[in-house]
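The complex appears here without one of its protein chains, the remainder shown in place.
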Amino acid sequence: MYNDEFEKYYEEQLIQGGTTCCPGCGGPLFWKLALKTLGKNTIVYGDGPCAMCALRSIKIPHYAIHFSFIADGATGISAALRAKGRNDVTLVSSGGDGASSDISFGKISAAAERNENMIQICIDNEAYMNTGIQKSGLTPYGAWTTTTPTGKESNKKDIPMIVAAHKVPYVATASVAYPQDLARKLEKAKSIDGFKYIHTVIPCPTGWRFDPAKAVEVTRLGVDTWVNPLYEVEAGVLKVNRKAEAKPVQEYLGAQGRFRRLSKDQIAYVQGEVDKKRDDLLANDAKKIIH
Amino acid sequence: MSQIVRSFAPKVDQEKCIGCDMCQLYCPESTVMLTEEKKVVFDYRFCKGCGVCANECPVGAIVMVKEGTQ
Partner (left out) sequence: MSFTRMMEGNEAAAWGAKLARADVVPAYPITPQTELISNIASLIADGTMKTEYIKVEGEHTAMAAAVGASAAGARVFTASSSQGIAFMDEPLWIPPGRRLPIVMCMVNRSMAPLGGLRPDHNDSMHQRDKGWILLYCENSQEVLDTILQAYKIAENPEIYLPVGVCYDGYFVSATATPTTVPDQAKVDEWLPPYKHEWYDLMPDSYKMPPPKSFLKQRIGVAEAHQKAKKVIEAVDVDYKKHFGRGYGGLIEEYNCDGAEAVLVTMDSMTGTAKDVIDEMRADGKTIGLIKLKCFRPFPTEKFREIAPKYNAIGVVDRNNSFGSAGGGIVAVELARALYDLSERPVIANFHVGLSGTDVTMNQIRYMADETLEAAKKGKVKQVVDWVETHDLGEVM
């Protein structure tokens, strides 16, 4: 048995093993990877979606209210840090997809507009998973949820680009399937003053309907098919981080039960949308897109 | 002590293992660790048996076996 070694390991990782999340959940995986970069001198604000049950196991200061309170409490903490002259502390504010795109959407927009000094992270598992898989503004087209039993009819909000349009200093998409890229982006966000936004789509085997063992594999497919491309917008300049040739979206959609009902036409539609997005990103790569 | 809720548990074939660290990197629950001697060990107190480590292992050194037989 290696219990003592593991206890030491958990202290180093800043997260306790054995969270209350489902097997294969991307939440604890994200926080394990993120905390490595963020380090001990960090306050994490936020709560809500079930992926964030992982936050109850972290070993650094954590404060949350409810999931309808994204970015706002962090605004208060940020002001308190300024009042105390503590500019050494990294402030992270996290929210789920429902919080970020629906109920607290205005709060993120307002914090971005005020350029609050914080790293706002959207942990996007693409539905209200805590209440048992209901559609959110970040649920993708065609996905089954308990409130879209025949598949979602509208598209996913493009929150990273919406936040970028606020002219904040830094916006990035990141993935737990590409940990080095994720670490680099958090490192960069840490080094910049003002409002930084990181969007990460994390796997939810329970809500997406797939074998938990494939959690990382499916997330990687999301990136490799360009459904969830990796890019960053720094000072208005777009940089596409992973330009590998796109795999067909069918590989990503077919790996998940939530897209089981999609017809050939619908899959073709998704492929078309993804192609347009990829072409658009590549055409604007290394260019100033926010003026 | 935590209750064991998993049906399957990971088991490593140390002979096959190349010490690449992928299992430790991707384990969502931080319950896989590579020791200083490059030995893969699991925290069976908290492992949920999701199987991500076995799936991500590039050489198939980790297999999921029925709980209790690891």
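The first chain written gets the first letter, and so on, giving A and B; residue counts start at 1 in each chain.
The rule is short, and it goes like this: a contact is a pair of C-beta atoms (placed from the backbone, for glycine too) under 8 Å apart; a residue touches a chain by one contact, two chains touch by 3 or more.
All of these numbers come straight from a predicted model, not from anything done at the bench.
S.K.: Taking the complete complex into account, which shown chains does the hidden chain touch?
M.R.: A
S.K.: Among A:V89, A:I162, A:I192 or A:A246, single out the residue that touches the unshown chain.
M.R.: The single option touching the absent chain is A:V89.
S.K.: For the chain that's not shown, point to the residue among A:G27, A:G73, A:P160 or A:P203 touching it.
M.R.: A:G73
S.K.: Considering the complete complex, identify which of A:T19, A:T42 or A:S175 is in touch with the unshown chain.
M.R.: A:T42
S.K.: Tell me which stretches of subunit A touch the chain missing from the display.
M.R.: So the residues of subunit A touching the unseen chain are 40-43, 45, 60-61, 63, 65-66, 68-69, 72-77, 79-84, 86, 89, 106-107, 109-110, 113-114.
Methods note: only the chains that are shown with their structure count from here on.
S.K.: Where the centres are mean C-alpha positions, what is the separation of subunit A from subunit B, in Å?
M.R.: 26
S.K.: Over in the complex, which subunit B residues touch subunit A? Could you list them?
M.R.: 2, 6, 25-31, 33, 35, 41, 43, 45-46, 48-52, 54-56, 64
S.K.: Which bits of subunit A are touching subunit B when the two form their complex?
M.R.: Residues of subunit A touching subunit B: 2-3, 5-6, 9-10, 13, 15-19, 21-29, 32, 176, 179, 205, 211-217.
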